[in-house]
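So that we are looking at the same thing, I have put the structure below in structure tokens.
Note that one protein chain of the assembly has been removed; the remaining protein chains are unaltered in position.
Let's turn to chain A:
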Amino acid sequence: MQARTKKTFRDLWRQRTQVIAVGITIALGVMLYITAAGAFQNLTASYDATYDRLGFADLIATGGDPEQVAQAALDAGAAEAIARTQVDPPMLLEDTKLLGRVVGLPSDGRAPVDDVDVVEGDYLDPSAPDSILLESHAAGTFDLGPGDSLEIYTATGWHAVTVAGVADSAEYLWPARSRQDVLSDPHSFAVVFADEATVQEWFATGPTQTLALLGEGADEETVTAAMKDAGASAVTTQDQQPSQATLNEDLQGFDQMSVAFPALFLIAAGVAAWVLLTRRIIQERPVIGTMMAAGARRGRILRHYLAQGALIGLVGSVVGAILGAPLNSLATSAYTGVLGVPDTVVRNYPWMIAVGIAFGVLVGALGALGPAVVASRTAPAQAMRPIADASPPGAWSRLVARMTGVPVGLRMALRDLARSTRRTFATMLGTVLALVLVLASVGMMSSILEAIRIQFDEVELADATVTVQDASGAAGAIEAMEGVAAFEDVVAGEATILANEESYETALTGYEPGTAMHGFRGVDGETLSVPADGILVGHALQDLLSVDVGDAVTVSTAAGDSQTTIAGFVDEPMGTSAYASLDTASAMLPPTGVTSHSLLFTEDADRDAMRQAITDVDGVVAYQDSRAILSIVQQYLGLFYVFIGAMILLGAVLALAVMYVTMAVNVVERTGELATLRAAGVPLRRVAGAIATENMLATLLGVPIGLLLGVWAAQAFMDTFNDDLFSLTVRWSWWALPAAALGVLLAALASQWPASRQIARVDIARVVRERAS
């Protein structure tokens, strides 16, 4: 081994605790990158595998004659195109009445587009038209399997069917009725697949949808245009499909995290490496001068110190890669397991590990670059001088010196802030980065909780929605029921809003004027009311359809097209729905043979008892507890807190690592004066206190900047999730910012402990002897 290589290893070993701190920070950054980026790649590959296997439709069209639209798609180059029937009828599964979905599939073969994967039981049998496939999420929720039966409310009334098998579907990896209903009570939705001809017979209807698979060479825009020309009123892409759109939100989250969080750690590590190596180079200046005096070239010196940073980066990133690879597999498996994704691709990507390691090495080298350049520019004459004295006092030091009323210890701490701006900057940066990490995480949690609160306290005010058969008398019985505080008629259905050659599929709901069942929040927080004419729509449509208040739009439903105007925009945390008066919506939506009603319960009502009592009423065909999602949120809150806890822990590690390095360097740089103080009889407590005061002051200086950047980062992070599915604004609880600041200050305080131990270990006699020489 070459002598300079030995020097590198031994130098790093001498500063091993600081080197380890930098290495850990790099390791965490690389680990987070490989975990998040790997999970992103694996989840994308998992979805793609399922989508490819089951022929997940690239385009879904509604309106027109689906058979003609399908033929137009094929003529325009689509690899496959089919027409199928999809209806949302009431269903009875076990004791639960809900509004489900029936989808037609061929029973004499497999669908070339949007096929299903039978995971239990058998596929549809043409000889058994009353056998169905139950989508796996519903099967799990209601604990139903092959041989069990359920009822579907058809055109002729309740019809019993038998579960032939349980199936996974690419369309329902995330079970959602629509983009407006991606977070709902799992007991309020179920998907059933049945023979296509049977479905048409049950509901006395023809095909309602066209599905197209583009295949290679087909142009999405060309096929879309052809389908519209053939009569389709709306064509949605795979990315707009409710399940895919929802899953994509999470994918984006992994993608964002694979960049943002590692970046925080790697920046921190780079700065810590910079502080560490700068200190070394100051210490080694006479040695470097000696080498330069001996004729060593600048490039050689530069490479020598760059290599030290790169080596720290290499070791840290290799450790990060070793930890990140299994965590990537764990995160992917856990995620796909929870979601029930049929094809789980768990793979570690060599290129990703290489990139992670390269980043780690690069960060170490970049951290070392500044100090290495300084080293390479060391004048050989430095070899003849002992380590340079401190630079003359600047304006700040002179100002502090005049503060004679302030204790000398505090004056020393105040002066030292400006004495080594590099050290102060590093401490402040550690504080800022830790706060950004913590606040981005806490902000995400608090904004999601706040969105849920707004959704259910200010927007969705109804406790339940019940669907009853027309003229059954059920409505009157429910309205008179004890525990029902308010009862209103509502109408709801699927609609496509078209304007400026753009379209958006959504849910249209009609409410009574002055409804107590729904709050309409305007974009500026004002309260809107149900318009007598026109429709209210989610503000995302303002951009998606390029429309404004007063603009004319077309509302297309199964009943046909209607012209109306935009009466206003609402700002709701979840979904982008359309609202109208009961009369307006009723005129737009097709008759269904059932009527819907929203209910408010009295405060003392037992929700489970109400569900049971209402669904027992004859004529009730579906019941949806609007608040059930809240109990699910409560269940998942624990996971939220684990995530936030992990982020706070990582933030603390980041803060500790950077501050430990800067504080250790602080002690090393001032060994002489600290030893002198100790030699003069100043107790260790006082000496350590002076150093701690300086460090805590630097930390305090970083706190306001960290809070500002943290709040900004949290909003920027949440903005990446904002689209027509979610409208999230970061709202902070009163305690969030003070708690984050306090946490980082405590982490900084904790990092004083090793620094004070370092002071205690200073060999006073040796230091004083060296100074004397």
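By our rule, a contact is a pair of C-beta atoms (placed from the backbone, for glycine too) under 8 Å apart; a residue touches a chain by one contact, two chains touch by 3 or more; residues count from 1.
The rule is short, and it goes like this: contacts and distances are computed from a predicted model.
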"Sarcosine oxidase subunit beta", "Sulfate adenylyltransferase subunit 2", "Hydrogenase 4 subunit F" or "ABC transporter ATP-binding protein" - which is the UniProt name of the missing chain: "ABC transporter ATP-binding protein"
Contact partner of the left-out chain, one of A:53, A:298 or A:347: A:298
Chain not shown: contacting residue from A:3, A:204 or A:480: A:3
Touch with the omitted chain, as defined above, among A:119, A:225, A:287 or A:600: A:287
Chain A, residues in touch with the chain not shown (by the definition above): 2-4, 6-7, 10-11, 13-14, 284, 286-287, 289-298, 300-301, 304, 379-381, 383-384, 386, 773
